[in-house]
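What follows is part of the complex, with its chains left where they were.
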Amino acid sequence: MRSNGRNSDQLRPVTLTANVNKYAEGSVFIQVGDTKVMCTATVEERVPPFMKGQGKGWVTAEYSMLPRATHSRNQRESARGKLTGRTMEIQRLIGRALRSVVDLPALGERTITLDCDVIQADGGTRTTSITGAFVAMAMAMNKLSQQNKLSTFPITDFLASVSVGVVNGTPVLDLNYDEDSKAKVDMNVVMTGAGKFVELQGTGEDSPFDREELNQLISLGELGIQEMISHQKEILGPIADKITQRSAGVKA
Amino acid sequence: MRSNGRNSDQLRPVTLTANVNKYAEGSVFIQVGDTKVMCTATVEERVPPFMKGQGKGWVTAEYSMLPRATHSRNQRESARGKLTGRTMEIQRLIGRALRSVVDLPALGERTITLDCDVIQADGGTRTTSITGAFVAMAMAMNKLSQQNKLSTFPITDFLASVSVGVVNGTPVLDLNYDEDSKAKVDMNVVMTGAGKFVELQGTGEDSPFDREELNQLISLGELGIQEMISHQKEILGPIADKITQRSAGVKA
Amino acid sequence: MRSNGRNSDQLRPVTLTANVNKYAEGSVFIQVGDTKVMCTATVEERVPPFMKGQGKGWVTAEYSMLPRATHSRNQRESARGKLTGRTMEIQRLIGRALRSVVDLPALGERTITLDCDVIQADGGTRTTSITGAFVAMAMAMNKLSQQNKLSTFPITDFLASVSVGVVNGTPVLDLNYDEDSKAKVDMNVVMTGAGKFVELQGTGEDSPFDREELNQLISLGELGIQEMISHQKEILGPIADKITQRSAGVKA
């Protein structure tokens, strides 16, 4: 039994609130336990220089934490004058993960930027960001679709992420901060609706892990991600159907 | 009659929600119309180098906007690698304003940092930040007081801020973004509960103003600030009484 | 009676020396007491990106202090790698103030950059910079006019600035460094030749001020600014007439 009385394969309460920003093309406020992330999607009718003239779109992400999202206050990266390695790593991960389910030519020469701002952090901020950003991105794609700017819906499958880890010798799903800080193994899993891996990042700095543990962690991850995706489907409603159809078409 | 049907001397709806952050020593989420700012107060048991050894505390502020707080997305200052002049100007203003009502020796060698993060911007983000940050600061002071770390309550008076301006030839209170962008004169007023000015910043880049207009704007500012202070008193409850007592003591 | 025997409404000696730089399109060396600022105006036949294609010109300012302009040496901002908030605030103020009396369409797609470099500082460097930069700008405009590049003279009125403040309980005009460092209230006033306010920035961090004090300070500011403008007229000679004519035309 874990702190908060959760089972090892149990997620914290998940809440997704849509349209929380009056300007963004897509926005969602995601809460997973006490981790709270504001995700907005911005559509711009241009692509970065390295993508120009290819007839394809681009999806990118930025991640940040408010200074007091954590137990003690963190210096702002704007005041430091540069991003930390941790931030760069996370925002590269979010962007890469989202692009894996986007048909970039179908998006056209546009950029969708997902801003994931952590309002409060209690473990799993990067996985929560991916899960929330997917929803904001889908809403933005839907808006483009409603404006008749897209001939094909560009999202090819659902995508969500959870963290798993070995805490007190037991593989568990969705670690909060307390669990994370004493975990021997820490793994982030990103999967599609079809159950395929997009990212798998496991670290055993404090204690290497064997294949048996790896298999258990991955199974927990699959479980948690399917539950996350059902939350996404609920909030997305009819937009979810577009993804399901596109997903089926790809597989057909 | 203004957009949204407001009178020239009417504030937008004001909502203050307390304790919105589980880690900060004080926190409030302030909404003034569609302008939304998360204000947290962090207490640290040290002062900046230039204040060391003086037996006094320090109060400082940082201000930032989420990238999509506005109509079009702004580049993050962390990605730019430096703060804009506008941000620096605003956070210097917030800190200076708050310090005007703090008895720094009574605070002791501690720093209170107010983080004002604009979640959504619709005009008046700097004045809204000051009004909200005052509440977060008062909550943090109260926490220190409850921990018996203070012999005197260090807040000497209430403090709030509003914007005023001349729109379509008429002086109005609390401009939203649309009004602000067509205002000929733009002024930010910061006042204490005792009705004294702490900051007065008026700009007529597009159209200089005369003393008559100045006087009208200031009167509107006084009105709006007193209303803001009554909102502060309501959310602060018993903490407001401590401020009122200290304030009376100072005047006695 | 103040230090140096000045009355409360008396400026320090003001000296303006024109054409002190052999390359700049306009240049003036302004001394107000021991405050000395080199002001140069540079004309460039282009506008910044955000102004392109609007058929309008731009006026901007940069402000800096030599490291030993002050009692103790300040680190260069070039060595720090970034501008301080104070510098940004001041140069934004100078640019905004100057633009308020420039007819940007009449200037055409050109940029005038005013460099205000403080050679020695003894209080009032920002107000002295504005007063001096106006003269340098007028000289540069005159040069453009003589080259037949302008169909209308683009300066619509005179503009100058002074500081006022409450020192030892008395409102005084044009504070030097010693007075400034013990002033309870500090205010910078920028006005036009027509006596209208362009900027009004009052701060009572150490002691809030009431409307009575505000009114006294503003009256002192008006007085000082009219005297500054008479110095500007003297040094500008025939160029002053062009401004006066343009100013009259605007009012007609």
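Letters A, B and C mark the chains in the order given here, with residues in each chain numbered from 1 onward.
Rule of thumb we're sticking to: a contact is a pair of C-beta atoms (placed from the backbone, for glycine too) under 8 Å apart; a residue touches a chain by one contact, two chains touch by 3 or more.
Predicted model, so just to flag it, every value in this text is computed and none were measured.
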Number of copies constituting the complete assembly, 3 shown: 6
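We take it that only the chains that are shown with their structure count from here on.
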Touch-based graph of the chains, sorted into line, ring, star, complete or other: line
Innermost chain, taking as reference the mean of every protein Cα atom displayed: B
For chain B paired with chain C, centre-to-centre distance based on mean C-alpha positions, whole Å: 29
Cα-centroid distance, chain A relative to chain C, in whole angstrom: 52
Whole-Å gap separating chain A and chain B, where each centre is the average of the chain's CA atoms: 34
Residue numbers of chain B (touch at least two other chains): 82-83
Residues of chain B touching chain C in the complex: 82-86, 88-89, 91-92, 96-97, 99-100, 187, 191-192, 194-206, 208-211, 214, 218
Interfacial residue positions of chain A with respect to chain B in the complex: 21-24, 27, 34, 38, 40, 42, 44, 62, 64, 66-73, 76-83, 87, 113, 115, 117, 119-120, 122
